[in-house]
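Removed from the display is one protein chain of the complex; every other protein chain stays in position.
After this line comes chain A, so read on.
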Amino acid sequence: MRYLTDRKRAVGKGSAHSGAEHHWHMIVSAVALAFMVPTFLFIFGNALGSGYEAALATFQKPFVAILTGLVLVVGLQHFQKGARVMLEDYTSGTTRKLLIMLVVGLCWSLTAAGLFALAKIAL
């Protein structure tokens, strides 16, 4: 009888020694986004083109502000990991490292900018 599960045997393995961690993070963020994105699409789509006052009123609501913040953080972390896999497939060496750094920096910059805007709008 095997006492180790498939997942346990993959922990700490692979070239990055992070095992199935990356894949697991993608699953967790995917499930979270599956719940949040449709609601966000509905709210954002209705606010877009509704004018300054109406858009401000929408994004001042605590639920909308919190949801948008979560979509930004979880969505961009999901994007970052997905884009990284793409870069690992098509590039190598220093180019790969620099592009991954660029994607990581870009994702956090967009997250910070979005959260700053939300804080300024909602508070």
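Keep this in mind: a contact is a pair of C-beta atoms (placed from the backbone, for glycine too) under 8 Å apart; a residue touches a chain by one contact, two chains touch by 3 or more; residues count from 1.
Note that contacts and distances are computed from a predicted model.
Visitor: Missing chain's UniProt protein name, "Putative spermidine/putrescine transport system permease protein", "ABC transporter ATP-binding protein", "ATP synthase subunit a" or "Succinate dehydrogenase cytochrome b556 subunit"?
Guide: "Succinate dehydrogenase cytochrome b556 subunit"
Visitor: Out of A:10, A:55 or A:70, which residue would touch the omitted chain in the full complex?
Guide: The missing chain is touched by A:55.
Visitor: What does the interface between chain A and the hidden chain look like in terms of residue numbers?
Guide: 27, 30-31, 33-34, 37, 41-42, 44-46, 48-49, 52, 55-56, 59, 68, 72, 75-76, 79, 82-83, 86, 106, 110, 113-114, 116-118, 120-121
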